[in-house]
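Right, I'll just put the structure down here and ask away after.
With one protein chain withheld, the remaining protein chains of the complex are depicted in position.
Order of writing sets the labels: A and B. Residues in every chain begin at 1.
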Amino acid sequence: MEELKVVDTRGVKIWRSLRRDKGAMLGASFILLVVLMAACANLAPFGPAEMDWDVSLDADAPTVLPPSAKHWLGTDRTTYDVFSRLLHGARLSLLTGLAAVGLALLVGVPLGALSGYAGGRVDGLIMRCVDVMLAFPSIVLAIAIATLLDQRTVTTVIVAVGVVNVPTIARQVRASVLQVKTQEFVLAAQAMGLGPVRILARHVLPNCLAPIIVLSTLGVGYAILSAAGLNFLGLGPEPTVAEWGVMLTDGYSYVLQDQQWVVIPPGAAIAITVLGFNLVGDGLRKALDPRAR
Amino acid sequence: MLVFTLRRIVLAVPLLLFTSFLVFAIVTAFPGDPCGEKMGPRPNPEALQTCRSNLNLDGSFGERYGNFMSGLARGDLGRDIHTEESISDEIWLRFPATLELSFVALFLAFVIGSWIGTRSALRPGSWIDACGQLVSLGGVSIPVFWLGMLLIALFGVKLGWLPFSGWSAEEVGPGVDYATGFYLTESLARLEFGAFFNALKHLLLPAVALATIPLATITRMTRSAVLEEVGKDYVTTARAKGLSERQILRKHVRRNALIPVITITGLQLGTLLSGAVLTETVFSWPGMGTYMMAGVRSRSYPAIMGCMLLFVVIFVLVNLLVDLLYHWIDPRMRDEA
Partner (left out) sequence: MRYVAWIVLACLSFGLGSCGGDDENAPLLKVVLHHGNNSRPYMPIPEEVAKQIKGALAPIGVEVEIKKVEWAAYLDLVKTGQHQMALLGWSADIPDPDNFLYVLLHKNNARPGSANNISFYTSDEVSERLSEARRITDPAQRNKLYREAQEIIFDDVPMVPLVYTERILAHRSDFGPLRIEPVTHPVLRRITQPKDGAIVYLRGHDSKKLDPGDVTDGESSKVVEQIFDQLLRFKPGSVEVEPSLATRWTSSDDRKTWVFTIREGVKFHDGTKLDGAAVANAFERQRDPEHPHHFPDGVWSYYQDLFGFIDKVEVGANPMEVVFRCNEPTPPFFLKMLAAFNTSIPSPAALTKFGKDFRRNPVGTGAFTFVNWKSGEEIKLERNDGYWDGPAGLKTVYFRVSENPTIRSTRLMADEQADLIDNIDPQTIKDLAAHGEVTLLREPGLNFGYLAFNTQKPPFDDPRVRRAIALAISKPRIVKFAYQGLALPATTPVPPTITGHHEGIKSRERNADKARALLKEALGK
C-alpha cells in the first residue's frame, strides 16, 4: 500500500505539471483529434477504397473532383473520397506508430537492460551492434529492411520502422540501468540473493521508466513520420489502402495539376499527429525530469 | 590530443568493417533471383553464368564476402544488373547533386536556426521564444516530401517563381562545359554568375524542404548555448562597462555560443544526405537517393549496396570528424577522453 501511494502522488504531480504545460495540452488535443478521427472512420460517407459511381464520364468532365457537398475534401483520380480515406488513414497511422514503437520496446528494452546490467563482454557485444546500426542513416536502413521483407504490406512497414528504432531505445535503457544499478536498493536486493531477472524486472526497470516513456512518446511521432515516408516511396501497402503516406505517393502529379485538395489533407494530418506526439513527449520530458526545464 | 585522434580513427575502422558486413549481409539476403528475372524464362546458361558471376552470386557466403571486400578495396562496386554500367561510376555521377543539395540545406538551416535560437534565448518565455519552439518542432513534424510538394505547388506552379526540377548541366548553365557535377560550386569558381544564380534557383526549393530536418536541433542547441553564455560573468562585466546589448551579442556571446552549434550542424550532414532520399524523389533530383530508389524498384542489388555503403561511410566519417573537431575546440571535452 505504501508503495502504491508514492507512485500515485508522483503521477498526480506529473499530471499537474502537464496540465500547466500549454504545449503538451495542445499536443494532447491533436492526438485526441486523430484518435477521434480513427474512431469515427466507420461513420465516413465512403469506404476506404470505394469509387464514386455517379461521376460523369463525359469527355469534358473533370476526373479529379474538387471539394463539394458530397465529397467534403474532393476526390482523387480514382474517384476515391479524400475525406473518408483521411479518416480511415488515421487508424493505420496510429496503429503503425504504436506497433512500431511497441516492437522497438519489445526488443530494445531487454537488450538495453541486459547490456547495462550484465556489463563486460555481453555489454560490449550488444553495444557494438547498436553502434553498427546507428551508423546507418535511419531511412536508408528502413528502406533496406523493407526491401528485404519484400512484402508490400503494413506489417513490413511496422517491422522496418520498429527495427530501426531498436538501437536508440536499447542505448537509452542501458544508460538508465547503469545509473540505477549502483543505487543502494539494488545492491540491497543483490545482497538478499535475488536473481538478476527478478532484480531487473522488479527494481531496476521500474526506476528507468521515465526516460523510456519520453522516448517512446517521441518515438511514436517519429515512427509515424518514417512510415509515411516509406509508404510514399512505394514500399508500403498497395495504393488502394487508405494510408496517409500512400495517399501522397502521386502527390506530385496532383500538385502540377493544381489539385491541392488531394495533397494537403493527408500531409497536414501526418504533421498534426507527429506534432502532437512531439509536444506531449516534450511536455513529459519536462514533467518527469525537472532539470530539463 | 594526438593519442585521442588516433584512438578515434582506430575505433572507426572496425565500425566501418562491421557496417560494410551488415550491408553485404542484408543485400545478399534480398529475395528473388535477379539474373533469372533478367534473362527471362529461357535463359542462355552461359549468359546466366556470366550474369551470376558478375553479380557475385556464386560460391559460399564466405567466398562471396571475400569477393565483395576485395572489390571494395579496389573501389569496384560491381555493375548494374540491367545497364551493365559500373556502379561506382554511376554513383560518382550522382553524388555531387546530393552533396550540393545537402550543403545548401545545411547552410539555410544554420542561418535560420541560429537566428531563431539566439532571439529566443535573449528573451526566454517571450512570444518569439514560443514561436521559435513551435517552428523548430513543426520542422521535425512535417513530412519533408509533403513540404516539398507544397513548395512546388506555391512557388513553382502557382507563382511560377522558381524551377522545381531539371538539375542538369544543360538546364542549369547552358553553354558552360562542366568538368564536374558540382554545378553550383563550379559555376562560381569559373565566375559564370548567370549559371551560378540559375543553379541557386534550382537548389532553393529542395534545399528549403530538406533544411527542416536539422532546423529543430540547431535552433534548440543555439538557444541553450546562448542562454548559458548570457548567464556568464563576463557578460555582466561587459554590461557594467556600458557596452550595448547588440555589441555584447555580436562580439562575445555569439562568437562563443556558436562553436558548439557549428559542430552540431556538421553532425547533421549524415542525416541530411539520407533525408535526401525523400526530397530527391519529390523533386526528381538526379542524386543518390533517386538512384538508390531506382535500384530498389529495378532490383539492381549492387546499386542499392553501393548507395548504402556510401551513405554509411559518410555518416561515420562525418561523425568522426565532428567528434575530433569538437574535442579540439572545446578543451573541457579532453578530460573525458
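The criterion applied here is as follows: a residue touches a chain if its C-beta (ideal position, glycine included) is under 8 Å from a C-beta of that chain, and two chains touch if they have at least 3 such contacts.
Remember, it's a predicted structure, so these values are computed and weren't measured experimentally.
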| item | value |
| --- | --- |
| Chains still shown that are in contact with the chain withheld from the display | A, B |
| Option from B:Asn67, B:Ser165, B:Thr185 or B:Asn256 whose C-beta touches the chain left out | B:Ser165 |
| Contacting the left-out chain in the complete assembly, out of A:Ser17, A:Thr79, A:Gln190 or A:Asn207 | A:Thr79 |
| Residues from subunit A at the interface with the omitted partner, ascending | 28, 32, 35-36, 38-39, 41-42, 49-51, 57, 59, 61, 63, 77-79, 91, 94, 152, 238-240, 253, 256-257 |
| Touch list for subunit B against the chain that is not drawn | 32, 36-42, 44, 46-47, 50-51, 82-83, 85, 165-166, 168, 170-171, 284, 297-299 |
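Just so we're on the same page, only the chains that are shown with their structure count from here on.
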| item | value |
| --- | --- |
| Gap in Å, rounded to a whole number, between the CA centres of subunit B and subunit A | 24 |
| Footprint of subunit B on subunit A - complex, ascending | 23, 128, 131-133, 135-140, 143-145, 147-148, 150, 221, 225, 228-229, 232-235, 245, 248, 251-252, 255-256, 258, 260, 263-264, 266-267, 270-271, 274-275, 278-279, 282 |
| Subunit A-touching residues of subunit B, taken from the complex the two chains share | 14-16, 18-19, 22-23, 26-27, 29-32, 133, 137-138, 140-147, 149-150, 152-153, 157-158, 270-271, 273-275, 277-278, 281-282, 292-293, 296-297, 304, 307-308, 311-312, 315-316 |
